[in-house]
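Of the protein chains in this complex, all but one are displayed in their positions.
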Amino acid sequence: MNYNDVLKTARTCIGNYCKACTICNGIACKNSLPGPGAKGVGDTAIRNYQKWQEIRVNMDTLFAPQSVDTSLTLFGQTFQYPFFAGPVGAVNLHYGDKLNDMSYNEILVSACKENGIAAFTGDGTDPRVMESATAAIANADGRGIPTVKPWNLDLIREKVKLAHKAGAFAVAMDIDAAGLPFLKNMTPPAGGKSVAELRQISDLVGVPFIVKGVMTVNGALKAKEAGASAIVVSNHGGRVLDQCPATAEVLPEIAAAVGSEMKVLVDGGIRSGTDIFKALALGAHGVLICRPFVTAVFGGEKEGVKSYIDKLADELKDAMTMCGAFRLSEITRDMVRK
Amino acid sequence: MNYNDVLKTARTCIGNYCKACTICNGIACKNSLPGPGAKGVGDTAIRNYQKWQEIRVNMDTLFAPQSVDTSLTLFGQTFQYPFFAGPVGAVNLHYGDKLNDMSYNEILVSACKENGIAAFTGDGTDPRVMESATAAIANADGRGIPTVKPWNLDLIREKVKLAHKAGAFAVAMDIDAAGLPFLKNMTPPAGGKSVAELRQISDLVGVPFIVKGVMTVNGALKAKEAGASAIVVSNHGGRVLDQCPATAEVLPEIAAAVGSEMKVLVDGGIRSGTDIFKALALGAHGVLICRPFVTAVFGGEKEGVKSYIDKLADELKDAMTMCGAFRLSEITRDMVRK
Amino acid sequence: MNYNDVLKTARTCIGNYCKACTICNGIACKNSLPGPGAKGVGDTAIRNYQKWQEIRVNMDTLFAPQSVDTSLTLFGQTFQYPFFAGPVGAVNLHYGDKLNDMSYNEILVSACKENGIAAFTGDGTDPRVMESATAAIANADGRGIPTVKPWNLDLIREKVKLAHKAGAFAVAMDIDAAGLPFLKNMTPPAGGKSVAELRQISDLVGVPFIVKGVMTVNGALKAKEAGASAIVVSNHGGRVLDQCPATAEVLPEIAAAVGSEMKVLVDGGIRSGTDIFKALALGAHGVLICRPFVTAVFGGEKEGVKSYIDKLADELKDAMTMCGAFRLSEITRDMVRK
Partner (left out) sequence: MNYNDVLKTARTCIGNYCKACTICNGIACKNSLPGPGAKGVGDTAIRNYQKWQEIRVNMDTLFAPQSVDTSLTLFGQTFQYPFFAGPVGAVNLHYGDKLNDMSYNEILVSACKENGIAAFTGDGTDPRVMESATAAIANADGRGIPTVKPWNLDLIREKVKLAHKAGAFAVAMDIDAAGLPFLKNMTPPAGGKSVAELRQISDLVGVPFIVKGVMTVNGALKAKEAGASAIVVSNHGGRVLDQCPATAEVLPEIAAAVGSEMKVLVDGGIRSGTDIFKALALGAHGVLICRPFVTAVFGGEKEGVKSYIDKLADELKDAMTMCGAFRLSEITRDMVRK
């Protein structure tokens, strides 16, 4: 079962909005919401994908071959690869009845753990989403990152408790969730946070705190000031604000600005190991991939996840070998052309 | 009734030239004249739309949430939003028999007034157009902007009298109307104006005078010298001269050149609240939107207008919230990426 | 009969290669040779057209209206407009049996003369082509420009004698004709010329000598050194060398380099009066238009030519009026945006 087979199966059981495209580039779903599309005119996810394609890889094989080490150490944890499955919420609203947030996370978290990486889990207005996600993370010995929405402090406190109970090695917050159409006018509201509020949350979290949804140097510096251990350069796949820049466009300047104390992750249109290589060359420590893991779970459950991880791993190793980078720290800016 | 429903209805009753497209981007109508198309090869309206898409919004949600105030004060009047319905003329020539200039303006002016904004009305060779437009503005307590064509001074004087009688808070002139194919060889002729002539007109107008159809820094400085209170950076949707630059291309340099004494408005391809946000970030005080209000009136009359205004308002608030701008004056140049 | 009607008729009687497209942009004919297409992969004519579209016109109507004078004085002759019909050869090979070089030139030369401009005529291996072309020019009181191919000096001398006899006010040579596939391996051969050879030809010509087919600053300076009165910046519509730059790309640097003593004309993808305005703003003194005159002659003979000239004239006046240029010398570089 390779990832193309997984996609074929996914097409038979995924909801009407996602087409489980061979190349998941935001074109077929464009602005279908509900569904995996982007907000407004819907070109942000497309731009995310395309801007990675404009970055090219500088092949150089005049190196003695070495075995490739793709392992990433983050917050004291070692992962086999520098990529993570991204958080998804409202799975059956957007992707159909076959799975819901609970069953989706259960499959994803354990499959990721078993294959050497970790999954971010999503959050929702239904409290059971976070409960089951953190239960799955607990089963995975804490190798998963619960992603709490930017609720009010009371609700955040509750959710963080679940994360602590699960032994999650880190906790994330998608700080841009205020823009999600499906969270509009919900009670309690989810919204932006000031630096002071974010510091409170960071203190509350205790374990490494990852702020997801940063698209500007200024935002990154505020997250750092608030005590974040990492940020995810992300525009939420275009789902929270119409017509953002692509993450590949803003990553280099953000990575340059934050220095080495805070880790920089990135998501948005990263689909292959080659794309991962590019992101690392542009300054990211690791990446998140989201929609393709959804089709992987729909199309092949744990085996589907494994096949996609294997594909990414092969491609990443390939790119590293062909550029003479044999561990992640050897991937440098001059290995890509922009 | 949302704006998509309005468009659907519009498609059943609008004339043959306008397709009431979901995205009104100048492609389907291209150079259909009569109709809503542009002049010559017809790519100016398309370029207007596309150049806004190239400007991207720099999301940053690390702000404490605040309620958003979108209100604009212009010439002593306060509007709920920084956008206006643009002027249209020869409605039944271009858009079919359902409405004419008189019935169109009547619906539009009052619907805009009731929803917190104001409409610009058009002018025509038939004197009844301006008469009924100013009557509609009078009914709206002067919340409307009659747009006088650049006739000779005698005719302008007559039209301005009507504007005064209606208590219009401002009067505009589309100084580029000489290029309209349907005004060619008419009596009296409409044409360009020298600075001296424009100052005469400005004095005659008395109330704030808005010069519409400026596309160069030099033109803007001449309008200022002539005493204009505001300009509209506009290429008349491509209908007066083939192959102009897009308004989004020239707005920043014009806004920078005129300083703060004269207000800068802009139109051309602005279709969403996100586009409005971009225009304000690039230096505009407000925007005009034209063709989509036509489909709104055809597709839903006053309710149609309301649904489009609500859509724009929601999108604008969304963009402001997601960038940490809680009133219009907080929208700054660094909030967009060009 | 407007030019669109002319095109419709042309489609009924022109040969199989030319489609008499509404927009003559090199796409439908691409590399059809015989036919109006370009050489090799055939993208040079397409690029010629497209590069004009990238140049935009800076509208400014804050000028007192004046009547527009489009007249051009060149070599002591006054023309109503700054455009010429370009030379065509092998008409029935490329455009079908309805016309041949003789009948084509007869119609074109007189129709151009009657409508205030002049036509360049083509040359061919058949001596009757130049004989009949110069006869047509004689009938037009010398208002036509015979274009001699770069044969050997003896043959050039013969052809120039015909030009003299016709009283042609100028003589041109398409110095790039060596690249024409249909002249390959013909006797006598047509080929490039050294500066010394070109000076000999220029002396022989006596009347103003126009060197057509210059695409570099260096080439322009050599033509000047050889005594040319004018050059035509031209890549022969892509028919002599695959993958040239567009003429709009090289015109500004060539115009800047040659100074005011030698006139600069340009052709390639100029289709509208707006394009003519752009060419003049970028430094040309006049332009040549070729293929659309072929469809004009096929579709409407003398009336067809008139309708196309009228169309161009209207568009040019329009662009001038809308930019505040009321005679050709007032068209300046800052009136276009590149």
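In order of appearance the chains are A, B and C, and numbering begins at 1 in each one.
Throughout what follows, a contact is a pair of C-beta atoms (placed from the backbone, for glycine too) under 8 Å apart; a residue touches a chain by one contact, two chains touch by 3 or more.
Because the structure is predicted, anything quoted here is derived from the model rather than measured.
S.K.: Can you list the shown chains that the absent chain is in touch with?
M.R.: If we consider the entire complex, the absent chain touches A, C.
S.K.: Please pick, from C:L93, C:L204, C:L241 or C:A257, the residue that touches the omitted chain in the full complex.
M.R.: C:L241
S.K.: Looking at the whole complex, which of A:M1, A:M59 or A:A256 touches the chain that is not displayed?
M.R.: Answer from the full complex: A:M59 touches the omitted chain.
S.K.: Across the whole complex, list the residues on subunit C that are touched by the chain not included here.
M.R.: So the residues of subunit C touching the missing chain come out as 40-41, 43, 47, 150, 175-176, 178-179, 189, 191-198, 211, 213-216, 218-219, 222-223, 226, 235, 240-245, 249-250.
S.K.: Tell me, which residues in subunit A touch the chain that this view leaves out?
M.R.: Touch set of subunit A with respect to the missing chain: 23, 53, 55-65, 272, 274, 278, 315, 318-319, 321-322, 324, 337.
Rule of thumb we're sticking to: only the chains that are shown with their structure count from here on.
S.K.: Given that subunit A and subunit B are copies and touch, would you call their interface same or different according to whether over half of its residue numbers are shared?
M.R.: Under half shared, hence different.
S.K.: Can you work out the rotation angle that lays subunit B over subunit C using Cα coordinates, in steps of 5 degrees?
M.R.: 90
S.K.: Once you find the CA centre of subunit A and the CA centre of subunit B, what distance in Å lies between them?
M.R.: 42
S.K.: Can you list the subunit A residues in contact with two or more other chains?
M.R.: none
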